[in-house]
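Structure, as structure tokens:
Now for chain A:
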Amino acid sequence: MTLATGLLRVEQIMGTAITIDLRDDGVPVAALDEAFASLVRADARYSTYRPDSEVSRLGRGEMVLADCSLELRQVLTLAEQLRVDSDGHFDVRHRADGALDPSGLVKGWAVEEAAWILDQAGARNYAINAGGDIVLRGEPEPGQPWRVGIRHPLLAEAVAHVLELRTGAVATSGTYERGEHISRPRAGDGSRDWLSLTVVGPSLAYADAYATAGFAMGHPGLAWVNRHDGYRAYGMIGNASGVRWIEGSN
Partner candidate 1 sequence: MPKRGVISALLTAIGVVLLINFKTPSQQGFAAFNRQTVTGTTNTDGTASAGGTPPPTATVPPTAAATPTTKTITGPAISYFFGTAQVQVTLENGKITDVTAVQLPNEGQSAWISQQVAPILRSEVLSAQSAQINLISGATYTSAAYRQSLQAALDQARA
Partner candidate 2 sequence: MAAIPTTLARVPMPRTWRLKPIDVAALLVGNGLFIAAMWWRHGGLDQIPTPGGPFIAAGQLTALLGTYTALVQLVLMSRSPWLDQLFGMHRLAAWHRWIGFATVWLLLGHGAFTTIGYAAIGHTSPIGELWLLLTTFPYVLMATAGMAMLIAVGVTSVRIARRKLAYETWHGIHLYGYLAIALATAHQLVVGSDFMHDPVARIYWISLYVAVAAMVLTFRVGQPIAISLRHRLRVANVVTEAPGVVSVYLVGCRLEQLAVRAGQYFVWRFLTRDGWWRGHPFSLSAAPNGEYLRLTIKQSGDYTRLLQQLRPGTRVFAEGPYGVLTGARRTRPHLLLIAGGIGIAPLRALLEELPVARGNLTLLYRASDWDDVVFRDEIDHLVEQRGGLVRYLVGRRGTREMPTDPLQARALRRLVPDIGRRDIYLCGSIQMMEAVEESLEILRVPPAQIHTERFSY
């Protein structure tokens, strides 16, 4: 049995690069394998870019909800809860063609699943970064927290802010991804918009969804996220001449 000693592995899944940085001694490499395998399975199930995924097939009407996996049904139930909670700012059916796109929720869900696999294998100190959505546990070095840089929304490769965390999830939504992937289910006038919104909390699935909804809401979104127990939002506003980091009160 090969033990993982301070392993770092990166794989391309779900259209993005997913990194697992494992800082523990004594965790079997097989756990890493299995963690990645679970992500691949999630990709197959939820990806809207794969015509054969469960989500695509459901969206095309080739499957009914009752035939879908338990997991997908759970995701969709959660999605409905969040839709109501966010007054419609988070809606997995908001694509222009009405197609089902739960990817904002799904990635977080899948990464948490992978983190759980590592937990079961005895890992206590690791970081999973799925294209900017992060699950953290423990410490990178004894006595030091994970330092998470929040990418500058306008300057390539620059870091606007650094958060220090131990165990938790970090998700950031912004318009500086390819195109505007945050399509707004509800129109806003854009004047009180965020450049990016980062949410920290215990679950990546919720952090992801809250970041998406909070971003779409504009300025009120920050307070809305902070109303949820255990979750905090940080936003960035500004333009090319300057960017400000906003933290909520309480």
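The rule is short, and it goes like this: a contact is a pair of C-beta atoms (placed from the backbone, for glycine too) under 8 Å apart; a residue touches a chain by one contact, two chains touch by 3 or more; residues count from 1.
The candidate set was assembled so that all candidates are chains of the complex that A comes from, given by their letters.
Please read these numbers as outputs of a predicted model, since none were measured by experiment.
All listed chains 1 or 2 share the complex with chain A, though the touching one is 1. Here chain A touches candidate 1 in the complex through residues 4-12, 15-19, 21, 29, 32, 127, 129, 131-134, 140-141, 146-151, 153, 156-159, 162-163, 170-174, 176-178, 181, 196, 198, going by the rule given at the top.
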